[in-house]
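Left out: one protein chain. Kept in place: all the others.
This part shows subunit A:
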């Protein structure tokens, strides 16, 4: 009898352990890190990114430390996939880092939910000098005219391609104003001349889908934050890429799934020499190039619809946590990051092209040739791009996830583009209302 009883006790204990999970999700826990010290000259800087970015940022941090005696800067970074989940947890616990790198679809909701310090005061007293920063990128860090996030580099959607591979195949790069239909034909022709195991194109959704839809609609989202496009548009989009995939021109669904799961430059088919073209943000050019022997180049995404769909965006921002105990030091750090000559030269264009003309002029001559390609691309096409007229809605990142799922269900599970589009529309609507 005792044996059974003891067992019951043990099992109940295990159930209680199961309940621990409930506990974990229930209370806004400590959220690790954070600026818990009372010392107002100690700041924590947080970002996502790879090794190269970490190295450059650490160097800038030590440079800042030398220029500001008595200030202690601690760094913390992770990969993109886990960065915002960790940040959300820290926000809940009131333990956000002092200086926070923000970007993607996450900026608007952080600005709107009162987590960030309004920076107008520091702009007014010139702690942060934004007088020479491109106006369009400043506006992307503002809500109702109040500044919450300062751009630390701009990028654009584009088409990165392996120039050496094109030369080996004896194919000219596409014309800059090529249409989507002509581009599909171009890719098919190219594919016939490629070695086996190499695909003509890798289409990564993020910048591509937004550009595609903005060519057809004023913005990706309506002013009241619904999706602007229709189910038929999404079907057409999925269809276009699925046909190329069926023809063996677009990378396989498995390669794409591996790329998404790893979220690192070294998992990208173009960096692995398995794809010739890749839709990406401009600042990935350098991130891919340092991993490769072949030479990369860049051109504009094909055109379609009624108008230009590409746009210059602040690829990353720095913000100060509303709870920061050292806002002055944090603001100084941000200003140092975007204005100090030494810092700018270390940072180069790894996070994107600097948003002030003076900084661009300073940095460009010091850049590697492939980084100069990025700067050249931006200066060629920024004028032709069409700036975004509004901020993205909260949870637009969840719409991106839903698109990835739709795309993969077509590629890997033989779901028809129409059915996947239907599901995507309902997922997107749900993400935007909650």
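Criterion: a residue touches a chain if its C-beta (ideal position, glycine included) is under 8 Å from a C-beta of that chain, and two chains touch if they have at least 3 such contacts; residues count from 1.
Methods note: contacts and distances are computed from a predicted model.
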Name of the absent chain as recorded in UniProt (options "Multiple sugar transport system permease protein", "CopY family transcriptional regulator", "Acyl-CoA dehydrogenase domain protein" or "Peptidase M48 Ste24p"): "Multiple sugar transport system permease protein"
Residue in contact with the excluded chain [from A:54, A:176 or A:258]: A:258
From A:115, A:250 or A:374, residue that would touch the chain that is not displayed: A:115
Subunit A residues touching the omitted chain (full complex): 1-11, 13-28, 81-82, 84-85, 88-89, 91-92, 113-115, 253-258, 260-263, 395, 398, 401, 404-405, 408-409, 412-413, 423, 431, 434
